[in-house]
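Omission of a single protein chain aside, the complex is shown with its protein chains in their original locations.
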Amino acid sequence: MKLSPKSSTSSAQAGEVETSTLNKVRLATKDPFFWSNWIVVIAFILVVLVFGALKPHSFLTMYNLNNILVASSIPAIIVVGQTFAVATAGIDLSISSIMTFGAVVYGIAFTNGSSWWVAGIAGTIAGTLCGFLNGLIIAKRKISDFIVTLGMLSVAAGFALVISNGVPRQIVSNSLSNLAIGGFGRIPYLMVIAFVITVAAHFFLFNTRFGTHILATGGDPDAARSMGVNIDLVKIVVYSISGTLAGFAAMLTISRIGAAEPAANTSLLLNSVAAVVLGGVSLFGGRGTIFGPFVAILLLQALTNGLTVVGVAAYYQYVSIGLVVILSAALVRTK
Amino acid sequence: MKKNNRFLTIGISVVAAAALVLAGTTPSNAAGKKLSSIRIAVVIKGLDNPYFVSVKQGIIDTAKKLGVVANVQAAPGLNDDIGQANKLDALAGQNYDCYIVIPITSNNLSQGLGKVTKAGKPIINIDSPVDPASLKAAGGKITSFAGTDNTAAGKAGGVSMLKLIGSGKKIGLIAGLAGNVTSNARIAGFEAGAAGSTFVGPVNADWDTTKALDAANAMLVANPDIAAFFAANDQMAQGVAKAVAAAGKKIPVYGVDGLMDNLNLIKAGSVTASISQYPYVMGKMGVEACVVLAQGGKVPAWTITPYGVIDSSNVDVALKSGNQTPPGGYKDPYAPLIKK
Partner (left out) sequence: MTNNPEYAIEVIDIQKSFGSVAALRGVSLFAKPGEVTAIVGDNGAGKSTLIKCIAGVYTADAGEIHIAGKKVHFTTPEESREFGIETVYQTLGLIEDLTIWQNLFLNREKMKGIGPFKILNKKAMRLESAQMLKNLDVYIPSIKGRVRGLSGGQRQAVAICRAAGWGSKVVIMDEPTAALGVRETAKVEDLISRMKEQGLAILLISHNFDQVLRLADQVWVMRQGNVMAGMRAKDTSGDELVALITGASAGKK
């Protein structure tokens, strides 16, 4: 029986049918995912070209490339966790607060004599615990992701203030600040770390069983459950990952600003949601890409950097960045 | 993502990244420049606070008056410490003659300032000081600081209030965020200036009008004999004034900052006084210091910017001038050093 034979060139009745590269590209452009993946790359190239043309001697320099990469690395790590949450049709509103909580735990561990990396583990575990709690409540109590993580946003920020007594702690560690300043050649360590995490996340999502189950849960939780996918476990793991990455990113933030601050930095949260959408991840879940949001973060940081270099006044920067986000998202939607 | 376009994605990112690398840096300019060729980079705190908007205005007006170029950048939000560091990083490698900064925290700009110093450019730090230890660790150096003395400002408020209510009375204290350095200095200064009084609090109201209202209400219930209030900023003083009015009392309420809103309230009589800090003057001095340095001159390492008590006696003058500068004039150590 033939069920609507759309394409005579690519029937798949007996195994892999080898197709030419051209044909693969042709097929790829038909995939609705294709354009949502590519808008962000095209936008990034446009931003680089425009600012490069406007300010070739200050925007297009090794020094400034380094700036953009450093500025992108911490949000790029945060956005991985957000991508996982959104891929399950959820959202993690608590990441910036969890990061603050992780930073405060880091500060307490460090000022009590832990070495920089032991404190880093402590901060990361603190993040994992917050994320695990998010996931557990979402999965077992069947409360929406939005509400639970909104609550955690407040709880984690509050605990950060409680245990720090509202006081920032200075972290003086050469090894730690070297992490923010140094690099392999011209590639900053922070970006190397972010890229390794991004590649690992891509591998996890697309090459493991659990990754498929994440996408299935986001795509259609009822169908996934009927096939025996443990969607509770998926939720718990996904939010634990998000929390862990936020706790880990706290250490990298401290390496850059030299202090464990008890105040939450909400722009990270907004950037992560914007980048996930720009990167082509559906807010309704089930459709994921890891590299899309990564490029989206590069886009957002290159844009902020470029506007600063060109000298666009601060008020207009908000407007321009917002417009780029809306415009790209609109293009992603129309495919 | 399909395999083929995934690799293309990475490929194009790499190409674009490589494009960033193509051009080289330009060398920095030597000192002794003409006014019209002087370029100043400014990174201040978030502009969602009128205080920093006033700093920005002082910078822009002064730059315009002197005929120099100022690129004023602000942190994307009040707490976006990393975002502010990114802005400084973006400007640090460029061909500016001088950098003016107000850090969000005492540490967050240190690494970027290290880069500026290594590029041989002077840094003027205004308003909130950069932590010297973290700055030193990053290899940075502040050429000149121009900021307020919050302790002295608080003290002036205390002295003024004692004149009004007399010694030995109960005074309610409303502080900002717990552990905040500025709040602590203002409160401590006030306590010193109003020595001999009995203090209730300080209660932390997180710089917030509504929280201050609630805190003052609670304090008035517990201590009906409170004779006056001191709040560590003007927004909180507004909240306190509402609580006092609601309790049917007429007692003095002091704030700090000199916000235009509060000057209007002083004129209307609901707030008694504000210790004004003149952020506009800080911005102005920052630009002047940069110009002096770019012309090859030398500047003092530390300048305390003016402060003054605004009450019913001088509020009209302050309102008329937009309260950008003190009604009684002030000493500016930088302006006379500029070569016209």
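For reference, chains read A and B in written order, and residue numbers begin at 1 within each chain.
Criterion: a contact is a pair of C-beta atoms (placed from the backbone, for glycine too) under 8 Å apart; a residue touches a chain by one contact, two chains touch by 3 or more.
Note that the coordinates shown come from a computational prediction; the quantities given were computed from them, not determined experimentally.
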Visible chains in contact with the missing one: A
From A:Leu215, A:Leu269, A:Ile290 or A:Leu307, residue that would touch the chain that is not displayed: A:Leu215
Chain not shown: contacting residue from A:Ile77, A:Ile91, A:Val229 or A:Val324: A:Val229
Touch residues of chain A, complete complex, unshown partner: 1-7, 10-16, 27, 31-32, 203, 206-209, 211-213, 215-216, 218-220, 222-224, 226-229, 282, 286-287
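In this section, only the chains that are shown with their structure count from here on.
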Residues on chain A engaged by chain B in the complex (per definition of touch): 21, 24-25, 28, 31, 33-34, 37-38, 41, 44-45, 48-49, 52, 56-65, 67-71, 74, 161, 165-168, 170, 172, 174, 177, 180-181, 186, 206, 253, 256-259, 261, 263-268, 289, 291-292, 295, 298, 301, 304-305, 308-309, 311, 313-315, 317-318
Touching residues on chain B, where the partner in the complex is chain A: 1-2, 4-6, 9-10, 12-13, 16-17, 19-26, 47, 71-74, 76-77, 79-83, 85-87, 89-95, 105-108, 110-111, 131, 133-134, 137-138, 177-180, 204
